[in-house]
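Note that this complex is displayed minus one protein chain, with the remaining chains in position.
Residue numbering begins at 1 within each chain, and the chains themselves are lettered A, B and C in the order written.
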Amino acid sequence: MNKKDLQDRLRRIEGQVRGIQRMVDEDKYCIDILTQVNSAAAALKAVGMGLLDGHVRHCVKESIEQGSGEEKIEELLAAVARFNGR
Amino acid sequence: MNKKDLQDRLRRIEGQVRGIQRMVDEDKYCIDILTQVNSAAAALKAVGMGLLDGHVRHCVKESIEQGSGEEKIEELLAAVARFNGR
Amino acid sequence: MNKKDLQDRLRRIEGQVRGIQRMVDEDKYCIDILTQVNSAAAALKAVGMGLLDGHVRHCVKESIEQGSGEEKIEELLAAVARFNGR
Partner (left out) sequence: MNKKDLQDRLRRIEGQVRGIQRMVDEDKYCIDILTQVNSAAAALKAVGMGLLDGHVRHCVKESIEQGSGEEKIEELLAAVARFNGR
């Protein structure tokens, strides 16, 4: 997931969130709104997974290669735990 | 969670997503971006929970009282399963 | 999901957890153990979804029909929120 891909996904998510606001405004059926909310949340999770991916492949890998991976590994594991909703 | 509260939360989430785009643009540190992504995803989940709450208290309850709850119950359980990420 | 189905699933999960203990004992590769842990956790989530399903279709529905659904609805929504990992 490169920078352009990330930006495209985030712009689409921003549009989804605006669409949800419109649905609330127009008193759309709550289950239909919920479906859109879940879809935007899943899209955000995918962006998060893409960021984690790039982080491991670059920052963490380089730090370990330079013999200073400990801090990056701690940080990564904390991020994975948070990402997983704790 | 009333309509105004929902709109306020959604507007805040929209702002968060725009903020994340700015962070990506400015090449901010990926773990910091990830923290914001997680925060926006959690805020969306809270909106989803609020919608589910209103749905059960109103639509599902009324349908059951009118003796036609079956369809609403099916729909609710499907929404809970999706909400839970399956 | 009836009582027998629930018991079968729970017995299978118990067996999975015992299998994971054996894998740990035998120093199996951690990613393979993690795969089994995820599989057991997903099976437990499916049992939870089955319980929630039966609860809504019976307890919650009956309470609402008898005009005393408020407490059951509160309890249900709390359970859904917890089920969803908050």
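One rule holds in what follows: a residue touches a chain if its C-beta (ideal position, glycine included) is under 8 Å from a C-beta of that chain, and two chains touch if they have at least 3 such contacts.
Everything quoted here is computed from the prediction, not taken from an experiment.
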Legend entry - Touching residues on chain A - with respect to the absent chain: 45, 49, 52-53, 56-57, 61, 64-65, 69, 73, 76-77, 80-81, 83-84, 86
Inset, instruction - For the chain that got dropped from the picture, name the residues of chain C it touches. - result: 3, 6-7, 10-11, 13-14, 17-18, 20-21, 24-25, 27, 30-31, 33-35, 37-38, 40-42, 44-45, 47-48, 51-52, 54-55, 59, 75-76, 79, 82-83, 85
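Here, only the chains that are shown with their structure count from here on.
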Legend entry - Centroid spacing, where centroids are CA-atom means, of chain B and chain C in whole angstrom: 23
Legend entry - Interchain centroid distance [CA atoms averaged], chain A/chain B, Å: 15
Legend entry - Residues within chain A bordering two or more other chains: 85
